[in-house]
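First up is the structure itself, then whatever we jot down about it.
Here the complex is missing one protein chain, while the rest keep their positions.
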Amino acid sequence: MHVTLLHYLVLAAVLFVLGLVTLATRRNAIGVLLGIELILNAANLNLVAFSRHGIGGVEGQVFTVFVIALAAAETVVALAIVLAIFHHYRTVEVDRVSQMKN
Amino acid sequence: MHALVRDNVGTLLWVVVFAPLAGAIVNGILGPRLKRGTVSLVGVGAPVVAFVASALATWGLAGREAVSTTLFTWIQAGPIRVDLSLWLDPLSAVMILIVTGIGSLIHLYSTGYMHGDPSYSRYFSHLNLFLFAMLLLVLGKSLLLLFVGWEGVGLCSYLLIGFWFDDMAKAVAGKKAFLVNRIGDFGFLLGMFVLVFWMEGSLDVPALRDAVDMGGGHFVPGGTGVMLVTLALFLGATGKSAQIPLHVWLPDAMAGPTPVSALIHAATMVTAGVYMIARLNFLFALAPTTMAIVALTGAATALFAASIGLVQNDIKKVLAYSTVSQLGYMVLGAGVGAFGAGVFHLMTHAFFKACLFLGAGSVIHAMAGCQDIRLMGGLGKRMPWTRATFLVSTLAIAGVPLLSGFFSKDEILYKTLALQPASGPVAGWIGPLCFAMALAAALLTATYMFRLYFLTFSGELRSHHAHPHESPASMTIPLVVLAAGAALAGYVGLPIEHLNFWEHWLHPVFEDGAARFVSTGSHALEYGLMGVSTVVACGGIALAWALWRGPLTHVPAKAAAAAGGFYRLVCDRYRIDELYDAIAIRPFQALARVTHRWLDAFGIDAVLVNGPPRAVGWIGSIVRVAANGDVQAYAAALFVGLAVLLWLVIP
Partner (left out) sequence: MNDLLLCAPILVAAGTGILVMALDLLSGRDDPRKGFLGVVTAAGLAIAAVLAVTLWPGAPAFEMSFLKGVLIVDGFVAFFSALVLATGAAAALLAVDHLPEQGIEPGAFQTLLAFSATGALAFVAAADLVTMFLGLEVMSLAVYALAASKRSSGFATEAGLKYFVLGGLASAFLLFGVAFLYGATGSLDLAGIAAGLAGGASSAGADRVLPQVALVLLLVAMGFKVAAVPFHFWTPDVYEGAPTPVTAYMAGAVKAAGFAVLSRLILTVYQAPSWGGLPLSPADALLGLAVLTMVVGNVLGVVQDDVKRILAYSSIAHAGYLLLGVWATDPATRALNDGVPFYLLAYVAATVGAFGVVSLLGARGEEDMRLPRLAGLSKRHPVLAAVLLVCVLSLAGIPPFGGFMGKFNLFKAVLAADPASNVTWVVVAVLNSLVALYYYLRILLYAYFREPEVVSGDDVAAAGHAPAIRSAPAWAAIGVAALASLYLGILPGRMMAASGSAASAAVVRPDLSAALAAPAALAPGKSSPAPAPASPTVSRRAAVRDAGRDAARDATRNDRDAARNDRDAAHSRSAAPGTRPPRPPRPSRFAAPPAGGGSGR
C-alpha cells in the first residue's frame, strides 16, 4: 500500500488524541508528562510529513530537531518539579496535589 | 544683568510657583521628623525665594506687556485645550509681589506665633501650599488654571480655618467657609462653561481679550449674554471676596490661627474675587448692568459690614468685618470702572490689614488667648511696638491724610462720582448713591477702628488674669515692616497726573476696560473730595475718642438701650445666619434626611449597591465549583474549550 500524506496526518491525529486521553486520565505525574510528549510528537510527525511530501522545504524537519531538543529540556524541568512534589507530598499522583482551589 | 533676567522671566515664574509647593511637600511629608528649626527654615525660605524670584521677574517684565511660559499641555479634549501656562503682566506682577512679600513676612511672624504648637510642620506645610495655590491663581494664563488655584486656596483656607480641628466650633467654621464658597464657585464654573462654548475651547485670558477686542459673536456691549456670564462670574467673586449676601463665612473664618487670618482672610485670598474682576475687566466693562450691580454690592457691603464692626467685642471679629467692609470698597472701585483704584486699595489694604491682624495676634498672644476687647485696655504701655504699628495702620485704614489708605480710598470715592459708563442703560443716581454709602462707611470705619484702638491700648487693663508682655522680635519685625508699608504704600499712586506711577504701570491691563467709561470729574472735584474725606476721617476719630475715651463714655450704653431692637439686630449681625438657617439649611437637612432614608439607604444601598454584588457573588459561588484544584480537570477544560472553538470555527 502506498503511504500518502493523509496516512501520516491520520496517525498524527490518533497520537494527538491518545496524548490528550493520557494526559487527562493518568493519575501518575510521569504518565501525564508522557501525554504531553505524545502530543508533541504528533505535531513532529506532521511537520516531517509535510516537509517530506514537498509542501515546505527542509525547515519542517529542522524544526522537528529543535522540538525534540526542547522536549528533552522540558522533561528535565518536569522531572525536577515531580521530584519536589514527591519530596513534599510523598506521592506523584496529580489529583492528590490540589491544595489550592476556589 | 537686566538682559539676563529679562530672558529668564519664564523660568523665574516657575520658581515663584513651585518654591512654595516644594516647601509644602517637604514639610508635609518629612515635617514631623524634622527639627523645628529646619521646618521654620523651609517654611519661611520657600516664600522668601518666591519673593526674590517675583521681584526679579517683575524687574524683567518692565517695559513689556506680558510674558507667558508653558510647561506642558494639561488637557486636550477635542477643541478644548488647556496648557499649563503662566502669564505675567503688570497686574499679576503686582499681585505676586503682594502675595509673596506679605506672605514672607507672615510666615516669619508665624515662627513666633505658632512656636509652641504641636502641629508646627503641618501648619507651615498648609501655609506654603496656600501660597502655591494663590500664585497659581494669580499667574494662571487660562481661566481654568485660575479656577484650579481658586479651588486650591479654598481648600487651604478650609484646612487652616479648621487647623485646630479638635475644637468642634472651629472645624464647623472651616466647613461653613467651604460650603458658602461652593455657591460662589458654582457661579464661576457656570460662567466659565458658557465662555468655553463662546470661545470654542480656549479659556486663555489673552485670547478672551482678543475675542472681546474683535467684538462680534456673543461679545456685544450691553448684550444680555455677556451680562449673564459676568453676573455668574461675579457670583464667584462674591463668595471668595465675602460680599453680600455670601459674606457670612469670613467672620467665622477667624477661628483659624491669627497669621492665617492676616494672610488668607485679609491680604490675599479674599481679594481673589476683586482680582478676577480686574483680570476680566474688558469683559465686565461690556456689561454696564453687571457693573452697576457690582458697584452697588460693593458699596452696600462696605456700609453694612462697617455698621456691624461698630458693635463687635472680639478683636478679630472687628477686624473681620472691617475686612469685609474694605473688600466692599475694592469691589465698588471695580464696579464703577476704576479697576486700577480697586487694585490700588487691594494693595494698600494688604499692608495695613495684615499689620492690624498681626498686631491683634500679638495682643492675643500677650493676653494668653483672650480676644475680648472689653477685658483689654492699657496694653500700649506694655507693648510699645505693637501699639505703634497698630496705630499707624489704624490711621491708614481710617483714611487720615498722607497715609496709604487715604490715597486709595479717596481714589475710589472720587471715581465713584466721576466715572460714567460710555453707553448703556444705567441710571444716573447709582454713582451718587454708592458714593453716599461709601462715605458713610468711611465715617464708621474711622469710628470703629479707633474704638478698637482705644479699648485695646489706652486706659487701664480691665482683666485681672492677664500679664501682657511685648512679643518676640520674630513677630515685631514683620509688624514694623508692614506698618512702614501701611504708611508709605500710597505714594506709588499719588493723585497727580505724572506722578501716578500705579496707573501708568497698570494702564496696559485696564486699557480696554477703562475705555468704556468716561470721566466727568475734575481736579476741583478731586481735591474737594480729599477735603471731605479728611473731615470725615477726623470726625470719626474724634467721635470714637469722645465716646470711648473722652467725656461721653456713658453715651454708647444709653444709645444702645435707646436703639433697643435695632441695636440687638446689629449685634446679631442682622441675623443673616439665622435667616440662611431657616430658609436654606433646615429645609435642606430635612430633604437630606428623607433622601437618605428612601433614596440612599433603600434605593441605592440596598438595591443598587449591595444588590448586584450579592447577585454576582451568588453566581460566582456556583461557578467557582469548576475550579476544584485538580490539574487534570483544568486540562479537560482546555480540551473542551478547544473542541467548542473548533466546532464554532469550522464551517
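Think of it as A and B in the order they're written, each chain with its own count starting at 1.
Following the convention adopted for this analysis, a residue touches a chain if its C-beta (ideal position, glycine included) is under 8 Å from a C-beta of that chain, and two chains touch if they have at least 3 such contacts.
Computed from a prediction, not measured in an experiment: that's the story for all the values here.
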item: Touching the absent chain when the full complex is considered, from B:171, B:461 or B:631; value: B:631
item: Chain B residues that touch the omitted chain in the full complex; value: 70-73, 76, 83, 612-613, 616-617, 619-621, 623-624, 626-627, 629, 631, 633-635, 637-638, 640-642, 645-646, 648-651
item: Interface with the undisplayed chain - residues on chain A; value: 5, 9, 12, 16, 19, 23, 29, 32-33, 36, 39-40, 42-44, 46-47, 49-51, 55-57, 59-60, 62-63, 66-67, 70, 73-74, 77-78, 80-82, 84-85, 87-89, 94, 97-102
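Rule of thumb we're sticking to: only the chains that are shown with their structure count from here on.
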item: Chain centre separation in whole Å, for chain B relative to chain A (CA means); value: 76
item: Complex contact set, residues of chain B against chain A; value: 624-632, 635-636, 639
item: Residue ranges of chain A in contact with chain B within the complex; value: 20, 23-25, 32, 94-95, 97-102
